[in-house]
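I have a structure I would like to understand better, so I am pasting it below and will then ask my questions one at a time.
For this depiction, one protein chain was excluded, whereas all remaining protein chains were kept in their positions.
Labels for the chains are A and B, by order of writing; each one numbers its residues from 1.
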Amino acid sequence: MQTDFLSMNNITKVYPNGIVANDGVDFSLRKGEIHALVGENGAGKSTLMKILFGLEHPEEGEILLKGESIHVSSPNVAIEHGIGMVHQHFMLVPSLTVAENMVLGSEPRRGIYTNIKKAESETLELSRKYNLTVEPSARIRDLPVGIKQKVEILKALYRGAEILILDEPTAVLTPQETKELFEELHLLKEKGSTIIFISHKLHEIKELCDRLTIMRNGRSQGVFNVADVTEKEISRLMVGRDVILEVDKGPAAPAEISLKVRNLTVVNDFGKNAVNNISFSLRKGEILGVAGVEGNGQGELVEILTGLQRINFGSVEIEGENIAGKTIKEIRNLGTCHIPEDRMTYGVAETLDIEQNLLADKHDSPRFTGKILTRPKVIRENSLKLIGEYRIKCGSPLEEVKMLSGGNIQKVVVAREFSSDPKLIIADQPTRGIDVGATEFIRKRLVELRDEGSAVLLVSADLNEVMELSDSLIVMYNGEITAFIEDVRSLSEEELGLYMLGIKKQTDGEIGRALHV
Amino acid sequence: MFKQKRLFELVRTVLAVLIALIVALVTILFASDEPGRALSLFLFGPLDSLRHFGNVLEMMIPLLFTGLAVSIMFSAAQFNLGAEGAFFLGGITATSVAINQSLLPVVHPVLSILAGGLTGALFCGIPALLKVKWNASELVSSLMFNYVALFLGLYLINYYMRDVDAGAMVSFKLADTSKLIRIIPKTRVHFGLILAALTVVAGYYFMYRTRWGYRIRLTGLNSSFARYSGIQTASVIILSQVLGGFIAGSGGAIEILGMYRRFSWQSLPGYGWDGIIVAILARNNPALIPVGAFFLAYLRIGADLMARSSDVQSEVVYIIQGVMIVLIAAESFLAHYRHKLVYREARKTAASGK
Partner (left out) sequence: MADFFNIIFSVDFGYAVLRVTTPILFAAMGALISDKAGVINIALEGMMLISALTGVIMSALSHSAGLGLLGAVIVGALVGMVLAYFALNLKTDVILAAIAINLIAMGGTVFVLFMVGGDKGISSSLASKVLPRIDIPLIRSIPVLGPILSGHNILTYLAFLSVWVMYIFIYRTPLGLRIRAVGENADAADSVGISVRKIQYTALILSGALAGFGGAYMSMGYVSWFSKNMTAGRGFIALAAEAMGGATPHGAMFTSLLFGMFDALSNSLQTLRVPAEFIQMIPYLATVIGLVIYAANKTEQIKRIQAHQNREARKGAQEVKLL
């Protein structure tokens, strides 16, 4: 048996907010292999790799490199030990050249000057050696994503990385760029590098990797030879459910259409079609789940539906009205409410008290304000009522929101949004990162609102949640709808996993049923 | 827990003020040949006669206006420093109305003040508009406009309102009908104090009890959240600065009508900058503006009295102001202590099982 080049033993990491990101994880690496690390969002892959790279510090566990225990206190130490990381968000300075980025922090000098010639020649040399073609004097801001990634890899190699961590490197790449990257990684492997490859995309892992470690809910599900497992098995180990929060839910009674999306296309800042020509409808009295690995267009879809972003192409109707050109306020006045994905940015003002936060969308409603002055009594009644109803744990309505726990902050958001008699609820990751109690509460509330006749669009990367709560389901992959499941009860997790990972896709006819016409 | 926080903020402010005072006292100790006398004048001079205390109240009036103006603009996270120019131009416009000799009493000052306020609103509105429309930094543009205001004002006085017989570069006499009456005998404290008090109260209600104030605060605290909530942040940005300008402009008008016989400022009077200090002392809360304004006015008058009858210059207060601002605005000043406080509280809460 081959000895381990690197091993991480019994790693446990608890974040200050109480989330256990890694729970006794073992991870090992053989010299010269490409090792895949797979798992859903929040499974703990990134945390594990941040620990290895010195960005996070574990409560328990040890790291052995070539049999010796090492203490990785900072990225600098990791670099000294020959560990390099290519982050998902590139750590590059846009206005600097490739060579300048390469040598940043350890610049070659000539007198008082930076020795740019040397930096460029070293860059070129390294890029030839590993066949990672880059132009040393080009500016980063002028380069396409694929090249930027090469620079990142070269940067790690320049600092002597023997172990390369690639965090979802293909998420930002086109298929051609991905192909190129794989060839380069193979070459790196031949030259002796060891690579950790984080990904969701199973066919890529099949194509590229030697072994894989599967993570779920902060725990390792085991190490496998890629050749020995099928995509289906991986998918099952990845997305299998272990904690089941039962939601007491009767069958849906869908009524008329509340939200109508037709041929919607959204272009993101990089000029990529983040949402690509999708169409669906959502009826009152039903919960439509939007499943998918994060970053497959769900965020952009929500921004369009709530008016945070203008429509590029296609049409959206809410309660029979086209929302093109409407302000956020006007869209809200149609009866829309929105639980935002990033609650600290969009959901609350953290230094404002609970009461005032509960008022944000309805501060000017006649119920809370007269012609000029607001009505403090009614406002107080309202906040006390909502705090009670939503069981927000706090000392007083005048407590600052930032003093609350994550779950209670989310309850403040949900209480505010749900208390406006919404006809259409857009819930984006409504229970992310919050405790079980709050999660259960919010899910139950969603079902109650459905039963009262609201239409609910539930965007969630948590499979448990979409499967448990949704009546119907659309699956998004790469900005497109890959499946429409009319009755979620008929769906197995394995099958959902295949749609989510783009392994399987329904026919246009099957997807077209999402229109309800 | 929120009570603890307020207490903590109070402790922090008091401590900052104390440190600043100590710095000033030490400076005086070094600067003066008779430090005992200088110190007692500085600290207690404003209390030694009704006239001196009246001086404090007189000085409070403009500070209340500019302090409130700045606090409204800062609440919306708009660093418009144009209160200075608005105050000055407000005084100029008010003068132009007040030198008119044919208006009725009551109506006359009302018109003058309104004219001053509107000028101020227009003046502070320009940087706001430039920001919303072209994203030009309101900080830099408002600073530049302050100088423009100064020269424009001087031009107007010089070419249109100057009384050439007066000997100095001053305006014609203000009409008696335009003057604000004195309200405390033996002092120069005028009706403006009542107007200022009313404005501050109205400002408080506006900021904390109306939808517009709510929008301003929400936009200032988290503009993404405000936008998400359906608030038109661009109009809030403009509103806050136009309103701030109006208040500063009215303040300038009232200062002229209450304290002067002719317009005689040759440079920017500095009340706009003082307004920033007052607003910072008051944490942008209108209810605390009087406290901040009184404190600053007291310091100023104390320093003036000291400068008049001892060998220490009144500018020592600038040192106090600077030290106060940085310490109060410093998030990490005593933050360590606050963490402990929060931690202790959290443990108590946890222990009691709630």
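Note that contacts are C-beta pairs under 8 Å (C-beta built on N, C-alpha and C of every residue); 3 or more make two chains touch, one makes a residue touch a chain.
Being a predicted model, the structure only gives us computed values, none of them experimental.
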| task | Would you mind spotting which of B:7, B:50, B:107 or B:144 touches the chain that isn't drawn? | result | B:144
| query | Who touches the missing chain here, A:7, A:28 or A:273? | reply | A:273
| Contacts of subunit B with the missing chain: which residues? | 27, 31, 79, 81, 130, 133-137, 139-141, 143-145, 147-148, 151-152, 154-155, 158-159, 273, 276-277, 280, 313, 315-319, 321-323, 325-326, 329-333, 335
| field | Missing-partner contacts on subunit A, residue numbers | value | 74-76, 79, 87, 89-96, 100-101, 104-107, 109, 112-114, 116, 155, 159, 263, 265-267, 269, 271, 273, 276-277, 312-314
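The rule is short, and it goes like this: only the chains that are shown with their structure count from here on.
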| subunit A touches which residues of subunit B in the complex? | 1-2, 5, 205, 209-211, 214-215, 217-218, 221-222, 224-232, 342, 349, 354
| field | subunit A residues touching subunit B - in the complex, by the definition given at the top | value | 306, 308, 327-329, 332, 338, 340, 345-353, 356, 359-361, 363-364, 369, 372-374, 376, 393, 395-396, 398-400, 403
